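Every protein chain of the complex appears in place save one, which is left out.
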């Protein structure tokens, strides 16, 4: 008989936390041993015997939560934002003294989105042209989206490292904004449409061909497979990993 | 036995003209009786017995060509640009005295493009949000494309006539250009990508649903079915028609 | 001051009904005067003074509900299935004696879906090739979807009426099923994918061009704009109308 992995959720009353509680409860190989809200004491993690702590709280609380987990020998999977360079440095130094403990901090747990970004960055060196279209619901306040900006930065870095010249563009006569925003030189177009949730398309073009990588996020459930993958894998990745792509096998084919 | 329709092409050495010559030659119900270049005399149209003249010449020549055709009792199908309001008025007045002659002047002969624009305009009144993405090869000098600008204008006119409020958009924090150009209030995004020819997508969104109307033009051949439709139909549409949509039946269902 | 339109909902405890109650309650020009469940007496419609009755009940109840409404001078908007040819004939005969009363029976209230189907049928006569791809969640038991089958039938009818020959297809060597199912000669491909809801794409191809009409239904909310349109319009359409497209203006441009 396989032993179940004991997991605790912090921020269990939030929307993401409640979803995580449901998903962990439904996973046959995981045992939800604690589901804590804001005012619950962290000591419960110890008494409950958690091996992995999932932090889905708020920027003000996450650093202390993770410190507590690491100091008590628990791995941590973190979806909370607010991790500054300083906080990451502190965490890395703490992890130096507990070499077998793993922490995953992921700004995005949607597997499809993480893969799409990685594929786009990989492909970007092989095409003359690349542009990004991101499409969201009309209540979103920022444009372009954070994911689109990060994707553009990664693409630009890959092209620069590979010595790819700027994409051709003969536009001389244009209406303001027609060619989109530029993020590190990559055009990004933001569509806002009632009915949509969160969608992104990277278009890559070369002579006679186009490669399109599109990700659609329809609802919050899309984060759960990534959270579960993090929980199951964190003990095999000691130290600090930033970004779920560090846990993904990004190359097909035979493995050793 | 059905009689063939005698057709002449003006501008037969140009790229569009050459394509038209080929297509007319291949059509079983049409008889190509003349294919004239710049220096050939228009009188040939008469001696050849053309019933329909296809004008694919240049802005400086087209008005005289069409006048000649109409004065000699021939119908005309025109794909040349350069028809100003004044020229159109002159032509209308000329046609007033030959009530059975038809002239079609079409800025766009791609059936799919004409249909896509008409459908987008029809649908625009029924959705909260509408945006246009047009995608072209990177050697194009203007952005947005003329077709996208016209589509936006038609959409805006339909929404205004139907009293549709502005599309919702909570964007407060944006990079310059992210939300595209505005044509009569409709956001238009222009993508330029090596490998593409001419493509356009109209996205319409309402609560819980999206309607997308996309047209891809892969090469010049896309204009020929529209040219042939014009040739075959022009005698049934006396007077001046501007736009191929005037010859299309835009509503499915039983016809009287 | 504008008078509000008094509306009643039958089947108010069902999923569609509850959504309709919410939408009508939120509409500034409508007054929800009754929201009845299965065991509530229909007489309440009269005492509440409903002018329009929305029926979102079950096949066994809908015919009696609509009869009651019509007999009491109320218009009806019906989203329930189960209307056989016989029931429709009975209803038409009943409506013959109350010439100012309108009834709308619509199998599909998603405006985008209704428009997409109408556009596809209209366009189908102008292209050599046409195929349908429908994509749904993997819990769906039938393939192709009812909407795809109806779309294919309408497309086939338009093409047949216009004398369009069969789409070209040189396939000689194929795996079973590769070319999809045939509905009245139109290839239909059914995709089943976790994460999706209900989506349909009609692809139309001619020399050098493609026209794509896609509809995405993300959730039940997509039916509400169509229900509201029905409620607001039913009094202007006396007699029986089957299909929401009967209430839509399917041609852009100036109206008389």
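As written, the chain order gives the labels A, B and C, with residue 1 at the start of each chain.
Everything that follows uses one rule, which is that a contact is a pair of C-beta atoms (placed from the backbone, for glycine too) under 8 Å apart; a residue touches a chain by one contact, two chains touch by 3 or more.
No experiment lies behind these values; they were computed from the predicted model shown.
Check C:79, C:112 or C:206 against the missing chain and you find that the one touching it is C:206.
Of the residues in subunit C, those that touch the hidden partner chain are 127-129, 131, 133, 135, 138-144, 167-183, 187-196, 203-210.
By the touch definition given at the top, subunit A reaches the unshown chain through residues 110-113, 115-116, 118-119, 121-123, 125-127, 154, 158, 161, 204, 206-225, 229, 248-253, 255.
Within the entire complex, the positions of subunit B that touch the omitted partner chain are 195-197, 216, 218, 222.
Just so we're on the same page, only the chains that are shown with their structure count from here on.
Centrality by C-alpha centroid: the chain sitting nearest the overall protein C-alpha mean is C.
Shared numbers divided by all numbers used gives the overlap of an interface; between subunit B and subunit C this overlap exceeds half, so the copies present the same residues.
In this assembly, the C-alpha centroid of subunit A lies 46 Å from the C-alpha centroid of subunit B. Mean C-alpha positions place subunit B and subunit C at a centre distance of 32 Å. Chain contacts: subunit C has residues 216, 218, 222 touching two or more partner chains.
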